[in-house]
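Excluded from the complex is one protein chain; the other protein chains are retained at their positions.
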Amino acid sequence: MGNTFGHLFRITTFGESHGGGVGVIIDGCPPRLEISEAEIQLELDRRKPGQSKITTPRKESDICEIISGVFEGKTTGTPIAILVRNTDARSQDYDEMADKFRPSHADATYDAKYGIRNWKGGGRSSARETIGRVAAGAIAKKILKQIAGVEIIGYVKQIKDLESTVDPNTVTLEQVESNIVRCPDAECAEKMIDLIDQIRRDKNSIGGIVECVARNVPKGLGEPVFDKLEADIAKSVMSLPASKGFEIGSGFAGTLLTGSEHNDEYYIDDTGNIRTKTNRSGGIQGGISNGENIVIRVAFKPTATIGKEQKTVTRSGEETTLAAKGRHDPCVLPRAVPMVEAMVALVLCDHLLRHQGQCSLSGFD
Amino acid sequence: MGNTFGHLFRITTFGESHGGGVGVIIDGCPPRLEISEAEIQLELDRRKPGQSKITTPRKESDICEIISGVFEGKTTGTPIAILVRNTDARSQDYDEMADKFRPSHADATYDAKYGIRNWKGGGRSSARETIGRVAAGAIAKKILKQIAGVEIIGYVKQIKDLESTVDPNTVTLEQVESNIVRCPDAECAEKMIDLIDQIRRDKNSIGGIVECVARNVPKGLGEPVFDKLEADIAKSVMSLPASKGFEIGSGFAGTLLTGSEHNDEYYIDDTGNIRTKTNRSGGIQGGISNGENIVIRVAFKPTATIGKEQKTVTRSGEETTLAAKGRHDPCVLPRAVPMVEAMVALVLCDHLLRHQGQCSLSGFD
Amino acid sequence: MGNTFGHLFRITTFGESHGGGVGVIIDGCPPRLEISEAEIQLELDRRKPGQSKITTPRKESDICEIISGVFEGKTTGTPIAILVRNTDARSQDYDEMADKFRPSHADATYDAKYGIRNWKGGGRSSARETIGRVAAGAIAKKILKQIAGVEIIGYVKQIKDLESTVDPNTVTLEQVESNIVRCPDAECAEKMIDLIDQIRRDKNSIGGIVECVARNVPKGLGEPVFDKLEADIAKSVMSLPASKGFEIGSGFAGTLLTGSEHNDEYYIDDTGNIRTKTNRSGGIQGGISNGENIVIRVAFKPTATIGKEQKTVTRSGEETTLAAKGRHDPCVLPRAVPMVEAMVALVLCDHLLRHQGQCSLSGFD
Partner (left out) sequence: MGNTFGHLFRITTFGESHGGGVGVIIDGCPPRLEISEAEIQLELDRRKPGQSKITTPRKESDICEIISGVFEGKTTGTPIAILVRNTDARSQDYDEMADKFRPSHADATYDAKYGIRNWKGGGRSSARETIGRVAAGAIAKKILKQIAGVEIIGYVKQIKDLESTVDPNTVTLEQVESNIVRCPDAECAEKMIDLIDQIRRDKNSIGGIVECVARNVPKGLGEPVFDKLEADIAKSVMSLPASKGFEIGSGFAGTLLTGSEHNDEYYIDDTGNIRTKTNRSGGIQGGISNGENIVIRVAFKPTATIGKEQKTVTRSGEETTLAAKGRHDPCVLPRAVPMVEAMVALVLCDHLLRHQGQCSLSGFD
């Protein structure tokens, strides 16, 4: 069941790095939404490998096909199946990995769990799996935008120790997409690109932090107690490959403040709306959105697969070394940006429908 | 549906701070496990208010009653219902909150979502809701211990800027319980207690970090792709009141390392078992446990309800001020320790049963 | 997980015949619905034992307590817990059943599944378990009534070979409740009562058929493909104790017609509404309600526990005989009526919320 996410707006993904393809089924999509393969492709293109000199040189066009659930350009309310065929499979790069486990990768644990493993390109643990998420996220984004004007914008906040300055309240998609590292702080972005390029030449890898903001989120999304909005967002992004940490609003730094420093005092704005003066809560209080911007951060570790030689073991239990062949991202962050956005969109869209289901019946009071 | 957690080992909690009581239904518990109210009470006593001078002075005995699912001291495989009646309800302390929203609390968002709110003691958003989780966690812990020898130990790692030194590989429950702040670093613990006591007298509050280790976790727990073990743990603890951040293994600090520095190299130990030399992965790789210790950290913000006067608004949309009456924890961390342990136990137990369900059928190969 | 039912309007039941009590958690109830223990009690009283000479003489008052989720007489949107304490537990009647399996009862299968069994009064397999369903059904009925004017009326259609004549389109609750067997055909009802009374004196039991109609159901409830409305209703009533068959609309008899005889032709009524001239579909087409009356029938076998001596075996595998002591219903039908109504209400209410969640967002087209 681990390949299904969401309750009312529910996605199920499938596929491995090598084989017939990857994709997603979206069940519960509201009917009569206009959607096209071209719109979905836009997001997939932000995710795909081979975009720039700082991503993996693998060239996969990742062309999507809508198999079902859309009729004459509109959703029908029935399952939307989206398929992306695999191409450019240089599986010989992985021959060595049939037997050797990559350190800090999923090779050994998949083997321990299932007693079998599609070792070509990482199989199901490949980041290629996220194609289905990003495709579904494109639809979730469109619903959120059209129903409530929600904007979801992710960006690279930090690469290794290079920390950028970005205002989540004003950042635009254009700023994010203006450079190949997807950091809207242009000056910092250049340093990040140089650093990643250097690391790539060293056959090494680095990590960093993606920040993501959701603006214009309606008040009232999220549920007590287990499905708090931040809990579901945390799960969603911690399910992305290579993520190691999550925080919302003040996050870990918030532990250094006292309550009187940390609390977001309320005021009434010009329109009579209840607002908070500050936003250390990150847009969510008691697990429910309060109408302020939702701001989260996700830590991604350095890519596990590297060209440098490392100590490891074989399936049969012998110690050995491995210097990974194949074409890998020296840093997953630029391509992780659309993934994080997609996950946030999926959670918000599901909770929008759930809130609609429980709390929008009229007739009471 | 937001009050149910887990798939095979599934809990549903209910109850508010004031009213008939709080509790939990545990569905899917393996049969024939010996369990008693006394065992569950042990964990509830670690969670209950009024334990010490640094927790809220509210005195609630939180006595649990097993209503169903246990027969002659053993689980029957049918739902275990556990009820804790409410007592010591000084709801007059909350009269002011019927109308005024506490900053950074759930008051305003519950109102926005539901158009109604049980304002006595925070209602469903009260930390009292966690009683059901801790009771269920006691059973999950026992199953994990008995089936696989799993030990789950949480402790206060940091209070505000006071950071302790604790080795997750060797820390014991006795060390944790040896002082009222639940920090096994005795020297640091004293400073923490003094600081919390000072903050309490200031009618203010502080936060910090709980670290939790799960030892002897079998290899193979967790599922690709959304139900990665760390994703489910992240959700579980980010659903606790006041949590603002989560990390596993190297966490946010791991973003400062290169891949060759970060990767956990493999070796073969004396028993022929595949092990990692380091544990920056925090016991999980590719979403699946690798047999090393699972180590997580959770950031808790300072308690929102404080005695200091703050600016806020009323339900009817007028600006006002509030200095909260009532008896509140100046720091949730000591009582959060058993909550974090419970959530980790619930996730591991659910995944233990799920793994058993999918991967333990014999007859193939 | 088998003790939870529904997705958005979701109930979880607990409890055994003997022990602390039985009850239900309702999660996802719309907020601000007025509800009282008295309203729920009305339905429980229709279900309770000892109502009349043709039900079991056990006297259980089945008084319900709302533990949580209701504040000042209205639902808060958080889980509603309802508890009914057990009383009148003459468990000595069951001593023999600790060792002997009742034929066609759940004794042997629970033992085979769990290796343990609460043998007092049937434990979890007791019809007492349905208290939680009926309590939750009372709330579901009220929501359906208030939002859409839905009426759900069940009645005894047949006892053994005594078949009544009832028009589902016009039958009223008052007619149903006008006699102790809950058959609105007064003449047939008398014969049924006599027959059940005779069977009771013979220490034997009989079964029959409950028919249930839901009127004023909005068009559009139900989902392709697995959660067709009739599929979910079928599951709901086939989960009731002693049910052996289900049919909707023309049911089994419909297999004797040709398509041209069976199809419900459409017409436009005075208000411009699309209607069907006949209703062999039973109010559901393609798994989705069409606005006509939903009419279903459920077959209940004769009560398994009887006073007559039967051949059986012991837990330890020896052949023996059993003449059940204890106080049992000679016929479950009269008390099954509110159970069937409750299950239909739970399914419709869940699908009402699900439909609202997916299909009521405005902003498209």
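When the chains are written out, they are named A, B and C in that same order, and each has its own residue count from 1.
Operating definition for what follows: contacts are C-beta pairs under 8 Å (C-beta built on N, C-alpha and C of every residue); 3 or more make two chains touch, one makes a residue touch a chain.
This one's a predicted model, so the numbers in the text were calculated from it and none came from an experiment.
Enquirer: Looking at the full complex, which residue from C:A108, C:A148 or C:I180 touches the chain that isn't shown here?
Expert: Of these options, the touching residue for the absent chain is C:A108.
Enquirer: Which of these touches the unseen chain: C:R32, C:R85, C:K145 or C:K160?
Expert: C:K160
Enquirer: Taking the full complex into account, find the residue in C:V70, C:A299 or C:V344 that is in contact with the omitted chain.
Expert: Of the listed residues, the one touching the omitted chain is C:A299.
Enquirer: Contacts of chain C with the missing chain: which residues?
Expert: 1-5, 7, 13, 101, 103-110, 112-115, 124-125, 129, 158, 160-161, 199, 202, 204-209, 219-228, 230-232, 234-236, 238-239, 243-252, 254-268, 272, 274, 276-277, 280-282, 284-291, 299-306, 308, 310-313, 317-319, 354-355, 359, 365
Enquirer: Please identify, in ascending order, the residues of chain A that touch the omitted chain?
Expert: 1-4, 7-8, 10, 12-16, 19-23, 25, 27-28, 31-32, 65-69, 71, 74-81, 83, 113-118, 123-124
Enquirer: If you put the missing chain back, which residues of chain B would it touch?
Expert: Interface residues of chain B facing the absent chain: 7-8, 28-34, 77-78, 143, 146-147, 224, 352-354, 356-365.
In this section, only the chains that are shown with their structure count from here on.
Enquirer: At the place where copies chain A and chain B touch, is the share of residue numbers found on both sides over half (same) or under half (different)?
Expert: same
Enquirer: Using each chain's Cα centroid, which is most distant from the centroid of chain B?
Expert: Relative to chain B, the chain with the farthest C-alpha centre is C.
Enquirer: Could you grab the centroid distance between chain A and chain C? Build each centroid from C-alpha atoms only and quote it in angstrom.
Expert: Spacing between the chain centres: roughly 45 Å.
Enquirer: So what's the Cα centroid distance for chain B and chain C, whole Å?
Expert: 38
Enquirer: Determine the centre-to-centre distance between chain A and chain B, using the mean Cα coordinates as centres, and give it in whole Å.
Expert: So the centre of chain A lies 26 Å away from the centre of chain B.
Enquirer: In chain A, which residues are in touch with two or more of the other chains?
Expert: 7, 224, 354, 359, 365, in rising order.
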